[in-house]
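Here the complex is missing one protein chain, while the rest keep their positions.
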Amino acid sequence: MSEVSSSATIAAHARARLADATTPLIRNAWYVVALSDEVTRTPIARDAMETSLVLYRSEDGQAVALQNRCCHRSFPLAHGSLEGDAIRCGYHGLLYGRDGRCIEIPMQDRIPSHLRLRAYPLIERAPFVWAWFGAPDTPDGSLLPHPSWLGAPDWDMYIGYLPISASYVHMHENLLDLSHLSFLHPRTFGTPEYARAPVELDIQGEDIQVWRHVECQLPDIYAVPLQWQGCRARRSSGSRFVAPGLHVNTGILRNLELPDAAQDPQPTIRVAQIITPIDRDHLHYWFAGCRNFARGRPDIDDFMRGAQIKAFTEDQFAMEQIARMQRIDSHAPFVEMHIPTDAAGLAMRRHLLALAAREGA
Amino acid sequence: MSEVSSSATIAAHARARLADATTPLIRNAWYVVALSDEVTRTPIARDAMETSLVLYRSEDGQAVALQNRCCHRSFPLAHGSLEGDAIRCGYHGLLYGRDGRCIEIPMQDRIPSHLRLRAYPLIERAPFVWAWFGAPDTPDGSLLPHPSWLGAPDWDMYIGYLPISASYVHMHENLLDLSHLSFLHPRTFGTPEYARAPVELDIQGEDIQVWRHVECQLPDIYAVPLQWQGCRARRSSGSRFVAPGLHVNTGILRNLELPDAAQDPQPTIRVAQIITPIDRDHLHYWFAGCRNFARGRPDIDDFMRGAQIKAFTEDQFAMEQIARMQRIDSHAPFVEMHIPTDAAGLAMRRHLLALAAREGA
Partner (left out) sequence: MSEVSSSATIAAHARARLADATTPLIRNAWYVVALSDEVTRTPIARDAMETSLVLYRSEDGQAVALQNRCCHRSFPLAHGSLEGDAIRCGYHGLLYGRDGRCIEIPMQDRIPSHLRLRAYPLIERAPFVWAWFGAPDTPDGSLLPHPSWLGAPDWDMYIGYLPISASYVHMHENLLDLSHLSFLHPRTFGTPEYARAPVELDIQGEDIQVWRHVECQLPDIYAVPLQWQGCRARRSSGSRFVAPGLHVNTGILRNLELPDAAQDPQPTIRVAQIITPIDRDHLHYWFAGCRNFARGRPDIDDFMRGAQIKAFTEDQFAMEQIARMQRIDSHAPFVEMHIPTDAAGLAMRRHLLALAAREGA
């Protein structure tokens, strides 16, 4: 790991080309399209990645995602009905199998083979359903970003959701520079020490991580579940860009007033920040907070979810205000300036631009 | 009449160029702009055919339609006031005659001859007022699609209205393929037999008709007024594209459990489906249901209007959902697929495209 990069490096970043709200979305990737619980025998529509999907569950319990737009007259299949594993359009009755092929046209025996919906390969890892938006016949399971601890029984979990009217690029960048905790979140989960904490940057090819370590009194979101209110603590916060559809934030908490033996395992929280572009200007944001402390406590789940919703609503506000500033000034030239704590975000944005360029080629 | 065309024909249709939501509107045609009752001595604004009209009635009872936008400073004349047959702008007081000519400018004696509003030729056939949107001095009365039975005393009539945020092309296509009755309208006026009923297609140049005959228990909208609940009946349904602004659906009902003599005249319903584009993505939809049974019964008017509003609200939903699907996917290529029951719709769409091409030339 190196200390935060020099101004010279930053200047180079500024010259580099960077993904932003106008960059085409990355299609050869997995994105969460639903919570497992949302996918049932009642079809639902879900917009994601500049299209609309219909989601349902087959009789054997498999999640299915098809193009929502009927290939005949564009009626949304989510307003149709299931017949076994197939879905019938609610307009003229075309019936599609779970692979998207049309298998019945009322009043017609022959089914042209081109009558088919795009089917989206899915991998379900509770509590999430991931969909592949690249070429349907070549889903790359090795790119699935779902971490092993997410949904694992040795971590207690709560889940929340917010829709955000902003670019997913800015949302990733937001999560990679936690210096904003001191300014955007002072009344939720930030503390003043964050702004000036040294940054450990670790960029290994596409793996982009940042760590900060501060000594502070923990904010309530952690202090209350740990019963550490008023104690001096060390808080290590890591941000990691994992994939276009996933970011992971880790918090490792050490009570400086307690012996190490009294805090084993070290209290840790991992937040899966699930970011699914709806289009270039809107995103779904699910977050799953996983902890190894205060286990088996639904009241603590509720407390932490509530505190996190409150804090992430501040991020939602920031993202949407930024989008507004960009719209108002859209006719005028604007040169975005960079500072050293942007190094991770800039690496991520160069990476996304490279992915987009590769897909466009 | 021929049975529904073959797949080969359909494939040819698919290659043919078809009108859709992007096709320019057809201007050399008559469109309903108001119910007669709406046109009074109080001017109203009415948007139609990508413009705004002001409608009022002259002192001798004639309906008048002028360009709503004052040719001076664009204020809508509908917010002005009538003086005899003339209308005075509510902004700077220019006075226009019913022919659109400016006849008074306060504080000025000479009136330049170019100060005139476009006047739209009208033909009023109760209960509707039709306007000509082609060149004002060459209205072609022979193109007026108003059928003789519409508003005639030997048919009882009820009228309804819905605004629809969709292309009028899709609305015509919707009405030409009644196989959707089984799927979109199963709880209103569809029955399951519709989907598989043979289709009689009759295309004579610009006259496009489709007929279907099913044996069924009639839905309540017809069974209740006829007191035929639970009876086996034959229902013949015809769809006819008459003009860009008019579609006619006919239902002929025969009770299979009653002698013919007991159902003379044969119970028949004709619905004038009045379709007036507001612009390419919005339309006015008036419908006038005319019947030769259960005569002189205002309660039956109300019952049938209510049932039809409920069913047509399902069409409104379908049209608007389709428009939504098209918007979401607007950046991606989409090849609309056709099936045999589309034959009439495809003929209609080729016809509209040919009309638009002729007007553009």
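Going in written order, the chains are labelled A and B, and every chain counts its residues from 1.
As a convention for this text, contacts are C-beta pairs under 8 Å (C-beta built on N, C-alpha and C of every residue); 3 or more make two chains touch, one makes a residue touch a chain.
Values in this document were obtained by computation on a predicted structure and should not be read as measured data.
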Query raised in the report: For the chain left off this view, which of A:Q62, A:Q266 or A:Q321 is in contact with it?
Result: A:Q321
Report task. Could you tell me which of B:G61, B:P112 or B:G360 touches the chain that is not displayed? Result -> B:P112
Report summary line: Only one of A:S179, A:Q209, A:S237 or A:Q308 touches the unshown chain, namely A:S179
Report summary line: Of A:A126, A:A152, A:I339 or A:A357, the residue touching the omitted chain is A:I339
Requested in this report: For the chain that got dropped from the picture, name the residues of chain B it touches.
Outcome: 47, 50-52, 68-69, 71-76, 79-80, 88-94, 105-108, 110, 112, 114-115
Requested in this report: Can you list, in ascending order, the chain A residues touching the missing chain?
Outcome: 4, 7, 170, 173, 177, 179-180, 182-184, 195-199, 318, 321-322, 324-326, 328-329, 331-332, 334-342
